[in-house]
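As you look at this complex, bear in mind that one protein chain is not there, while each of the others sits in place.
On to subunit A.
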Amino acid sequence: MSPRRKSRVVWSLAAIAIGLIFAGAGLWLIDRPDLWLWLITGTVFVLTGAVGLAIGDNAPQISWASIVGAELIVLYTLTPVVYLVSLSLKGGNADVNQGGFLPHDPGFTNYETVFEFSLFQHALFNSFGISIISTSISVVLATFAAYAVARLRFRGKKLVLSVALAIAMFPVVALVGPLFDMWRAIGIYDTWIGLIIPYLSFTLPMSIWVLSAFFREIPWEMEQAAEVDGATAWQAFRKVIVPLAAPGVFTAAIITFFFAWNDFVFGISLSSTERSIPVPASLAFFTGASQFDQPIAAIAAASVVVTIPIFVIVLLFQRKIVSGLTSGAVKG
C-alpha cells in the first residue's frame, strides 16, 4: 500500500469515526430540538470518509488529512459566529431562556431594539469617526516614518525603532489610569481626540515596522529611475514607492482600524457619554426590557452589527494585499 493511499484510508476512517461521534453525541446527550444539527455535522464527516474510501487511486491528488482538518477547523471557528447570529435572531427573553442553538421564534426584533437605542447610534457614529481618523493619520504618518527608517541613514535609527517597539508592547491597562487623570486635567476626557491619541501611539509603531519592511523590499533603482526620468523626490515617492508598497499600506491600515474598532479598555475608561463612547464600550450599557431581563439577544444583535464593517473591510482590502506585486520590476 502506497503511503499516499494509506494516509487517505486512515483519514477517511478517522472522518467516519468523528462523524459517528457527533451523531451519537447528538442522539445520546442532547435532548433538544437541535438534534438534527448534530446529525448533519456527523453526516458531513461520515460522507467525507465514505468519499475518501470510495475514490480510486487515480483520483485527483488531494491530501485527505487536510480535508478532514479543514472541516474540523471550519467547525471550530464558525460555530461561535453562527451561534452569535442565531442568538441575535431569537425572539425575546423567553426564547433565549429556553436554550437551544437555533431560535424558536426568529425575527429581527433585537436589531430594531438596538437601533432604537440612541446610545448605540451615537456609539456607531463615534466608532466609525474615531477609527477612520486614527487609521488615516496613522497610515500617513507611518508611511513617512517607515520611508525614513528604510531609506535614510541617521543617528539613533535603532533607538527610534526599539523605542517604537517597546511602546507597542507596553500593557494598555497600565496606561489607562494616568491617561484618565491627564485627559481630565487637559480637558480632553470624553472627546474623540482623547481616544485618537492613544490609538495612534499604539498602532503607529506596528505600522512603521510593517511598512518599513515593505519599503526595504523595494529596490533603490525604482526611485533613482524615477528621479532620472525627471521626478522630484516627492513625485518619486508618491508615484512609484507608495503604489509599490500598497500591500503594506493596506496591511497597516487594517491593523490600525482593527485596533481602534475593537478597543474596549480605552473606550470604557476615557469616555463616558454619547459624545465619544465607542461601540464596544457602549455594549456594556445595554439594558433589557426590564431590570430582570438579560439583554443577551440585543447584545448579540449589536455584536453582529459591529462585525459587519470589519467583514466588509477585510473583504475589500484582501484583494489589495496581493503578494508579489513587485515581481517584474527588476530581474532576479
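Here are a few things to note about the model shown:
Rule of thumb we're sticking to: a residue touches a chain if its C-beta (ideal position, glycine included) is under 8 Å from a C-beta of that chain, and two chains touch if they have at least 3 such contacts; residues count from 1.
Everything below uses one rule, namely that contacts and distances are computed from a predicted model.
Its record in UniProt calls the unshown chain "sn-glycerol-3-phosphate ABC transporter ATP-binding protein UgpC", which is the match among "NADH-quinone oxidoreductase subunit M", "Response regulator", "Acyl-CoA reductase" or "sn-glycerol-3-phosphate ABC transporter ATP-binding protein UgpC". Of the options A:L102, A:L119, A:A231 or A:V305, the residue whose C-beta touches the omitted chain is A:A231.
Here one chain is not drawn; of A:V85, A:M222, A:V265 or A:V305, the residue touching it is A:M222. Where subunit A meets the missing chain, the touching residues are 219, 221-222, 224-232, 235, 239-240, 243-244, 246, 325-332.
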